[in-house]
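Every protein chain of the complex appears in place save one, which is left out.
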Amino acid sequence: MADVVALSGTATDYAVKKDTWGNVRRYLRRNPSLLVGMFLLFCLLAFWLVGSAVYDTSRAAALSVPDTVHPPSAEYPLGTDRIGRDIMAVMIQGTMLTLRIGLIAGILGVSVGTIVAFLGGYYRGWFDTLLKGIVDVGLTIPGMLILIIIAVNIKDQGLTVDQMGLVVAIYSWLWPARTIRSQVLTMRERTWVEVARLSGVSGPEIIFKEILPNLMPYMLASLVGSVSSAILASIGLETLGLGPMAAPTLGMTIYWVIFYSAMLRGYYWWWMPPIAIIVVLFVGLFMVSMGLDELANPRLRRGV
Amino acid sequence: MTALLEARHVTKIFGGGFFTKSYTTALENFSMTIENDPPSVTAVVGESGSGKTTLARLLLGLVEPTRGQVLYKGEDLRKIGGRERRVFRRDVQVIFQDPFEVYNPFYKVDHVLTTPIEKFGLAKSRQERDSLVVQVLEAVGLRPEETLGRHPHQLSGGQRQRIMVARALLLRPRVILADEPVSMIDASLRATILGSLLKLNQEFGISILYITHDLTTAYQVSENIVVLYRGNVCETGDVELVVKKPLHPYTRLLVGSVPLPDVNRRWAAEAPASSIGQKADPNKGCRFANRCPNAMEKCIRETPPLYRVDEKRAASCYLYDDKPQLRSEDMMEVFIKGTPRLKTVVGVQ
Partner (left out) sequence: MKPDVLDVKDLKVYYHTPRGAVKAVDGVSFQLFAEERLGLVGESGSGKTTIAMALLRMIKAPGKIEGGEIWLEGADQVLARHGGKNGNGQYAKGGKVNLQTLTDEQMVSLRLSAIALIAQGSMNSLNPVMRIRDQIADGYQDHGYKLTKQELKERTADLLNRVGLRPSVADMYPHELSGGMKQRVCIAIAISLSPKVILADEPTSALDVVVQRQVMETLRRVQEELGASVLLVGHDMGLMAQAVDRLGVMYAGKMAEVSPVHDIFTKPLHPYAQLLIASLPSLDVKGEFKGIPGLPPSLLEDIPGCPFAPRCPYKMERCEVEKPILKEVAPNRHVACFLVEGAK
């Protein structure tokens, strides 16, 4: 009576054999955005890791080198700046610090955003209405404005890099909350959620076990987006002089560049490196987020 | 004896809120019981807009009736909570139409079987659980080694749907609502799924409510049939009578429109709607009046009640107003009960 079930299916079936690495490699080949983006970010990471191992990064602190505003030389490969910092050391440290601010704000933002998105999107009710209101209004107010006001009031107490991350996080949870909420709204109507409910699965379990795993690509894409905008916001604030003044972050470097008119005075070794690194960082983040977009939305996938 | 699952004068209206004037009556004054003793197979047939899907959702407690009640063991579903509700969730299972949408793409197909086992405490150990899974898969004619451990897209629609039937079996429900279980499956695979469903009815004593637009499979599978049109019951009773000698003009139209795989019986010309019927208001009177070739003045004014046309059949049509009337809650009287099926083999070459 049992069926002779052959292993097959329709034309677009996948082979049953699991070949994860092959799958990953094949996918990366078809998704150049992701590959290039990841490569760029990897380069920056390597720059920091190798750099801090090989180079003396203590010279990133102000007044640590005697010769100020020295063009690149054998001893200082990227020269020095006006406040007595070895620019190479600053770049190495700065890359990490700026990334760190971005990661703190980004991760915090996505975590908080996800939690409220699920609570609102799945359970609806007054919380959802409140959430929607806050997010919609919050997103229309220019974020920089909010952050500037907050930063101005805090800066006198001496801002550290980590506190900077927290400040930026105040704004960075809004966008993830909105996108993830709309995903949750859709997902909760799917038939398999209904099947789970009919199988006796409770609300929180549905959120964690049924819906969340399917939203990982979105959350990842959200994270990358969050990190990008957090870095941008932090650089913006720092450039205005509202950041952690003593820290050798990329944004603060630009602040000093402006403060000391380095561009007008032709100190190219001072203003070019931070800008170059910021460009690589953003291009990398952008390409990764484009690539993740394609992963998260199968309809955008090119090919099968 | 209280019925297991009962719809009592249920009406469901969508829309018609504060700001909108337009509303849709999905189901009107519908009453029906589903018993388990003896187990029955009843078909609810209708096209889109007939209310059949709404009926399924009402019986599952996924939506609440606008008027009337849905009762489980005599208690209103809306008032049942906690432990009693869990029992309800075990007793009344559903098989959905889309064999793909029911699977969470993140998990392997096993997930859909292990979850209810876990949640309802059907097994005390991992081993027990696994053997239970194997048991139900084999009961529906699937080979565990060829279905377990796979992702939904690696299996055919027929296999996926059969796993859902197996899942329904796991919980030993008393009623299964099958909502278009085979309409998205290839023709050659439908037979096995329908066979599995019937097997659940015969071997495990589970009552089946088979909801579909496909008259042919409804005829093959069920004993009794309810034909819905725009929220009202047109004709109901013994499926042999209703399908072979339809009385209600809509049933006649439906039966006549089924494309039979028989070149000698091609579609006949459709009888045009009567001129009286054209004046009908879509929300008043007999819902079929505006398409009915036999429409009369009476039909436009008032919705016809159910008339008991035969011992085992009723139709709501004024053409038969000389027959005794039947209240909606007594509709079940025309149902045949517990007829043994003549052939039960799920035939395979």
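For clarity, chains are labelled A and B in written order, and residue numbers in each chain start from 1.
Here is the rule we use: a residue touches a chain if its C-beta (ideal position, glycine included) is under 8 Å from a C-beta of that chain, and two chains touch if they have at least 3 such contacts.
Note that this is a predicted model, so its numbers are computed, not measured.
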Among B:Glu84, B:Glu203, B:Glu270 or B:Glu297, the residue in touch with the chain that has been omitted: B:Glu270
Touching the absent chain when the full complex is considered, from B:Leu55, B:Val94, B:Val136 or B:Leu254: B:Leu254
Selected residue (touches chain absent from view) among B:Arg89, B:Arg167, B:Arg190 or B:Lys312: B:Arg190
Option touching the unshown chain, where B:Thr217, B:Asn232 or B:Asn294 are the choices: B:Thr217
Missing-partner contacts on chain B, residue numbers: 47-48, 156-158, 186-192, 194-195, 198, 213, 215-217, 219-220, 243-244, 253-255, 257-263, 266-267, 270, 341-343, 345-349
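Assume only the chains that are shown with their structure count from here on.
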Gap in Å, rounded to a whole number, between the CA centres of chain B and chain A: 51
List of chain A residues in touch with chain B within their complex: 1-3, 5, 7-10, 13-14, 16, 190-192, 194-196, 198-201, 210, 213-214
Chain B to chain A touching residues, read off their complex: 60, 62, 86, 89, 93-94, 96, 98, 101-107, 112, 115-116, 119-120, 138, 141-143, 146-147, 150, 153-156, 159, 192, 346, 348
